[in-house]
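Every protein chain but one is kept in place in this view of the complex.
In this document, chain identifiers A, B and C correspond to the written order of the chains, with residue numbering beginning at 1 in each.
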Amino acid sequence: MSNSASSPPDGAAVSRHRHRVAFFETDAMGVVHHSNYIRHLELARICWLDEHDQPYRVYAEQGLHYATTHLEIDYRRSTGFDDVIEIAAWLDWVRGASMCIDYELTCEGTCVATASSLHAMVNREGRVRRIPKERAENLKGLALRPGPKVL
Amino acid sequence: MSNSASSPPDGAAVSRHRHRVAFFETDAMGVVHHSNYIRHLELARICWLDEHDQPYRVYAEQGLHYATTHLEIDYRRSTGFDDVIEIAAWLDWVRGASMCIDYELTCEGTCVATASSLHAMVNREGRVRRIPKERAENLKGLALRPGPKVL
Amino acid sequence: MSNSASSPPDGAAVSRHRHRVAFFETDAMGVVHHSNYIRHLELARICWLDEHDQPYRVYAEQGLHYATTHLEIDYRRSTGFDDVIEIAAWLDWVRGASMCIDYELTCEGTCVATASSLHAMVNREGRVRRIPKERAENLKGLALRPGPKVL
Partner (left out) sequence: MSNSASSPPDGAAVSRHRHRVAFFETDAMGVVHHSNYIRHLELARICWLDEHDQPYRVYAEQGLHYATTHLEIDYRRSTGFDDVIEIAAWLDWVRGASMCIDYELTCEGTCVATASSLHAMVNREGRVRRIPKERAENLKGLALRPGPKVL
């Protein structure tokens, strides 16, 4: 992933998912519990695939999943009940069986978190599989940069 | 389910699961979010099956699940971070393909909630199946009362 | 709550919240875990207050909450990843410090669950408080029927 996964870089294929914070996402500090942002990233990935690749539902029907193999997230500001968080997601790179997605979460225009996730394509048994050729070609055309030589 | 699903009735086969409240279970009211109690009931059911029937894992490996078909819960007092909730569970009744479990949740000896759940046995495709004969016989011996004539 | 909390009755003030099922809401049975529907009810209540009363955020800023005191739900059909669940919510009755909301959850026009929840107005310390006069009057005008004599 990039060292400074900040605002979507020029040329990135970006999707923006808007999420209104539910009360059940808050914790006793009065803010959104940090574990929920990990779920917001998933919502944004699903949205990104919808808009730029194919619905995740189609992958799932084919018995394929993008298992999460690495996550990192910087929390910059807290958010609270009823805030609307916009999660921008874009494809950083893709390789034969893996990809990296970067994210910026904003609330009323202020960055509240940045994140990056790695995914490996797996089948129903959890074994790593190459991304289907057609999908891989499409994704390569959308990636911001070539994938690392070694994962 | 019984009209007053309160403390375990005499003769009930009871399991008691102790759950220490995690911070991520609290909400911005400073107490455990009510949706988490539904998950506590599941923890107690799993524990009940362990102690009185067979591990749920074994059912799952056989492709069988006790799908939840009805739930009701009375919330009496709030609980907070780090409280230890004891969830008592017992089998109210069992029929060919369904059963009813009752619960009492206490915290430091005070009742904080009572609940009741109905479950139907289903296979991997979600179709209703009879409870396997051996399991059904065991369960009948543990039920507090005969099941209702009509579910 | 009504005995047959089914489709919104004639004359009910209904809100309809559409929720697209996230992958993280599914479980190893391949369907939405039953505990998540309790959260869907909350999303629909928030939506109902937005459309018919005042945003829940305003209540919260005043230090007031509608604590959930009772829940019941009938699960009729399972739903899965990416399904869109429409949760219809309406006010069954309201009393001085409590109210009852009924729900019907549908997916592609088919009822997947019905539910009912009771709520007590509480302050920041969790003590029961009367619903503010203006709110109570508004709510009474929207309730389907008078509240029960005894809660």
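FYI, contacts are C-beta pairs under 8 Å (C-beta built on N, C-alpha and C of every residue); 3 or more make two chains touch, one makes a residue touch a chain.
For clarity, every value in this text was computed on a predicted model and none was experimentally measured.
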Touching residue (missing chain; options A:Ala12, A:Ala28, A:Cys100 or A:Ala143): A:Ala28
Residues in subunit A touching the chain absent from view: 28-31, 34-35, 38-39, 42, 60, 65, 67-76, 78, 122, 124, 126
Absent chain, residues of subunit C that touch it: 23-24, 26-28, 30-31, 33, 35, 80-81
Residue numbers in subunit B that touch the chain omitted from display: 22-24, 39, 42-43, 46, 55-57, 60, 81-82
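The rule we apply is simple: only the chains that are shown with their structure count from here on.
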Two chains sharing the most C-beta contacts: B-C
Label of the chain whose CA centroid is most distant from the centroid of subunit B: A
Rotation angle superposing subunit B onto its copy subunit C by C-alpha atoms, nearest 5 degrees: 180
Chain closest to the assembly centre - both centres taken as Cα means: C
Same vs different contact residues, subunit A with subunit C, by half of numbers used: same
Subunit A and subunit B, separation of their C-alpha mean positions in angstrom: 36
Subunit B and subunit C, separation of their C-alpha mean positions in angstrom: 23
Subunit A and subunit C: spacing of chain centres that average the CA atoms, whole Å: 31
Multi-chain contact sites of subunit C, meaning residues that touch two or more partners: 39, 42, 60
